[in-house]
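Notes to accompany the following structure.
Note that one protein chain is taken out, while the other chains of the complex remain in position.
Up next, subunit A:
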């Protein structure tokens, strides 16, 4: 029976890093190739040795698909393609292809900065990897090879994020990556058509949550920033170069404009120009509002947000600074944090999650006395705020997507086991489909019932109609012929045509069998009785009356 196999190497009952292997109709696809930022050794990458025992990855995998530019979805890609040795095609959307190298560079910098980190890719590797990437447009059907095709759908979440449909023949899988079913300040909501895949692989980060409106969080954020600035304090917002930073920039820019605020807002690295350049370039990927206002004013050309110079950190008076990296684990954001931490008037707002082993993680868990280099103790008096702006679909959104796509099976990834369990039951109850949630390394097998198209030769059809049976869609009927399987296609032709096409000669087989019948009657009578008996038998037996003694010929 045809089957689809799914094995997560990452994102199976966790949110660490996504890497999911899918086998569909003899094709093998890797969905995302993420990195876990919580580790500094080989554990940060998925264990690719499980993909194929001994063969080459390039021979085994037909393609790799990257859903979006976050490192937990693409961070292991240069390692995979330039160090592990995958040499096949990689697909992602145009914005993802443009932005991916920026984030990879950013992270490479941090890891090189930290001594003792080995086995990490170089700048050249990032470039070589990106050169292997084939960029795709939304809703464009891309033929990976003659049988395998993929199609991207808008996923919201971050600029360029996409869901992908993978199709081989009539079997298909849809993979959501990370997505968001409600539009936010700069992006629209995810959308997929009623593609009825055999399997929908969906993220389930907020499997049990019904999230409050983002507006509330935005209001809260602006209120906190405003209050701090009003009392003369400084606000530090550690961010990664792209993504949330732009969303918050738009938010602050609009607020500053509306409130006519004068305190300076800075963005700390040169990356911002490039980031904003991409937002401008890929304006069609943003939401309707931004696209509409684009005619009068580009939302990413900020009036109030200026480039930051290191010396500004010592300036007196209030200010807001966006600084990288986002987890306060190195570089400029950490340097500014050290300077400002001692003043209770200041505030640090963490707009995203931080892995263990970073200063960000420490302050978020409430630690206020931090040991720094040289055994110095840094006392954190500044206010610490956590505000999640991550854009994932909540339970409602996930159900909505399932309703949209109408899959035959659902498989949950990128979430916590307990929450997945809850959602799984909900999905099974509401949609009456099977829902799976494999752990990393576990293979889920889904059996499919593909309808296999068969071409019928014109000759055969004519012959059938000639005997008076016109085709009727409501009345399926039996048709006899010879099925030729050639080059992955099926054709039903008449036996004569098959012989001709295949260049075969016709042979006739005669099966004989001698049967001794003990019958007291005369020989002739016995033969007649047997003849009459067999004559009464229905198809497929043919009986030829004996010509010469007791000889029966039965053909099937």
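Everything below uses one rule, namely that a contact is a pair of C-beta atoms (placed from the backbone, for glycine too) under 8 Å apart; a residue touches a chain by one contact, two chains touch by 3 or more; residues count from 1.
Simple rule for what comes next: contacts and distances are computed from a predicted model.
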Name under which UniProt lists the unshown chain, selected from "Tryptophan synthase", "U3 small nucleolar ribonucleoprotein protein MPP10", "Alkyl transferase" or "BRCA1 associated ATM activator 1": "BRCA1 associated ATM activator 1"
Chain not shown: contacting residue from A:4, A:313 or A:460: A:313
Full-complex contact with the absent chain, from A:16, A:95 or A:156: A:16
Option from A:316, A:366 or A:520 whose C-beta touches the chain left out: A:366
Touching residues (missing chain, whole complex) on subunit A: 7, 14-16, 36, 38-40, 43, 50, 53-56, 58-59, 70-72, 87-89, 105, 109, 112-116, 123, 127, 130-132, 178, 205-206, 209, 243, 269-270, 273-274, 310-311, 313-314, 329-332, 334-335, 338-339, 352-353, 355-359, 361-362, 364-367, 370-374, 376, 386, 388, 390, 414, 416-417, 419, 439-443, 487-488
